[in-house]
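Complex shown without one protein chain; remaining protein chains in place.
Should a chain be cited, it is by its letter among A and B, assigned in written order, with residues numbered from 1 in that chain.
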Amino acid sequence: MIAVIGAGPAGLAAAMTVAQNNEQVVVIDSAPRPGGQYWRHLRKVEGYKSGRSDKYFRALEESKKIIYIRGAQIWSAVQSENAITLNYLAAGIESSITVAKVILATGAHDRALPFTGWERPGVMTPGAAQALLKGHNVIAGQKILITGTGPFLLPVAVGLAAAGAQVAGIIEAHSPLRWLRSPVALLLNPQKSIELIYYIRKIYQYKLKVSFNRAVIAYDGRAASIATVDTELRIKETVSKIDCDVIAAGWGFTPDVTLGGILGCQQVVDRDGTVIFAVDRDQRSSATNIWIAGEATGIGGADLALVEGRIAALSALGLAIPARLRLARYRLQKFATALQVSYPVGNGWQGWIALESKICRCEEVSLGEICASVSELSANDARTSKLFTRAGMGMCQGRICSRNVSEIIAKQTQCEVTEQERIGYSNRPISAPISLGALANGIK
Amino acid sequence: MSESTGADLSFTFNGDCYEGAPGQSIAAALMASGVRELRTTRFHKEPRLIFCGIGVCFDCVVVVNGVANQRACLVEINQGDEIVSSK
Partner (left out) sequence: MKNPDAIVIGAGILGACSALSLTNAGFKVLIIDRGTVASGTTGAGEGNILVSDKDPGPELTLALRSRDLWFELQEDVGDSFELEAKGGVVVARSDDSQLLALARSQSAHGVVTEKLDSKRLHELEPYLHPELSSGVFYPQDAQCQPMLAAARIIQSVIARGGQLVTRSKVLGFKTENDAMSSVLTSTGEYSAPIVINAAGTWAGEIASLAGSHLPVAPRRGFILVTEPAPQYIFHKVYDSEYVVNVASSDADLQTSTVVEGTRSGTILIGASRERVGFDSTMNYEIVRKLAAQATSLFPILRDVQLLRVYRGFRPYAPDHLPLIGEDYRVKGLWHSAGHEGAGIGLAPGSAALITDTILGRPSFMDPAAFSPKRFAEVLQ
């Protein structure tokens, strides 16, 4: 049997492809409902092609070939000679399943950058605002400011506005003119321009205010301070304040490589510093019988995730991969590269933070403490600084802060972050907390 | 703030009564009622709400029926739940 881990676009496409070819597939996902990060609808939400998830959701419910295990988080996995055992927790109870092949589609979460005041209630990621709206029918606050960089801010803003939220503005750090650097990617992906035009129309319809080359650099609990920034995100000057009770700030995405890392799948550092899985042209990982699709192999959006999911499934089934699928992936990967070129995340954000601002939200470690671990205790990488300050040792295990800590230390020590360090801070031996009682019960 | 989807579950948070809809997370139900603080931090006692909203950051942890460090953004409410802020 094949197991698909993750029920986002990539996992759903993979599962449906397997089922359509009359093979049994089990889909395991930690969320209570399918859809992953982007397709999480409790009800219909306004957005481009927002109905296209329906057929996948229906297949999960109806196909006899698909077993769907929801609300189940895989905390560890072990590969033996010709089987892979996945240990998962559902409602605090541990179970495990052993399969022949695995397709990992574990996706990504928003990357967050610290700024002065980002610990305050109301500051969240766009993913959080979107999940509240789509998944739980709740608008995050009275006046929502959307900021960061990238086209993924647009569906969040439009979805919120359409649901009746008051959107205080969209503050985008880069200029749309940067797209002109990637003419080929645009020509290869005319459908993306149509999508963009859709969102521009919606922005007019809802009278959303969009400003470019700016960023939120501080929040005092009532108003956000806005500064103009250069392409490295360095502050040029503080220009205004905007009242808001929610700031949704997103700076691209961080794939969760933990589970694949546990299974020994090889990782590489993408050109923007993100750690992703290395896969071959059939989405095969370096580990036997494990395929990987979607954001975990590089951030590219839902369309690319769908194509990769189908390719991974066909390859896992030993079937031929149609040339048009490969071509579609090629086109969308070009677009993904253009995204990186258009919306780079430079290191200028380090100038937005007060010394007493927390960098590690879990263990409440401040910028000042991290700097002191370098200047006083000779730390020269994220691991050592963590041992001294506890930054990255909290409940999230560095998922939110470790990259930022690493960049801060690199700047302090005037070194580049090494590939080894990036892969080091992206991995952890346990992919979700599990109670000691459950562990003890699971003894063989 | 929420367009009601038929709030018909009741639960308590730090002793006060709240309502929510089936399928809603603890965080969503509380935020719909205007709650802006789910817990205070361990060391500096600062207020926190949600951050990632999808179970990654653990900023939203609460005690649910006596079990500590549950992610309010993930755990769905059940009738009669007793929820307390982590401190």
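Note that a contact is a pair of C-beta atoms (placed from the backbone, for glycine too) under 8 Å apart; a residue touches a chain by one contact, two chains touch by 3 or more.
What you see is a predicted model, and the numbers here were worked out from it, not measured in a lab.
**Q** On chain A, where is the contact patch with the chain that was removed from view?
**A** 76, 78, 87, 262, 363, 376-381, 383-384, 387-388, 390, 393, 395, 397, 428-430, 433-437, 439-440, 442-444
**Q** Which chain B residues would touch the chain omitted from the figure, given the whole complex?
**A** So the residues of chain B touching the missing chain come out as 42, 67-69.
The rule is short, and it goes like this: only the chains that are shown with their structure count from here on.
**Q** I'd like the Å distance between the centres of chain A and chain B, where a centre is the mean of that chain's Cα atoms.
**A** Going by mean C-alpha positions, chain A sits 23 Å from chain B.
**Q** Could you pull out which chain A residues touch chain B in their complex?
**A** Residue list for chain A touching chain B: 30-33, 37, 42-43, 92, 109-110, 112, 119-125, 127-132, 135-142, 163-164, 245, 256, 361-364, 394-396, 399-400, 433.
**Q** Quick one: in the complex, what on chain B touches chain A?
**A** Against chain A, the touching part of chain B is residues 1-3, 5, 21, 23-25, 27-29, 31-32, 36-37, 41-44, 46-59, 61, 67, 69, 73-74, 76.
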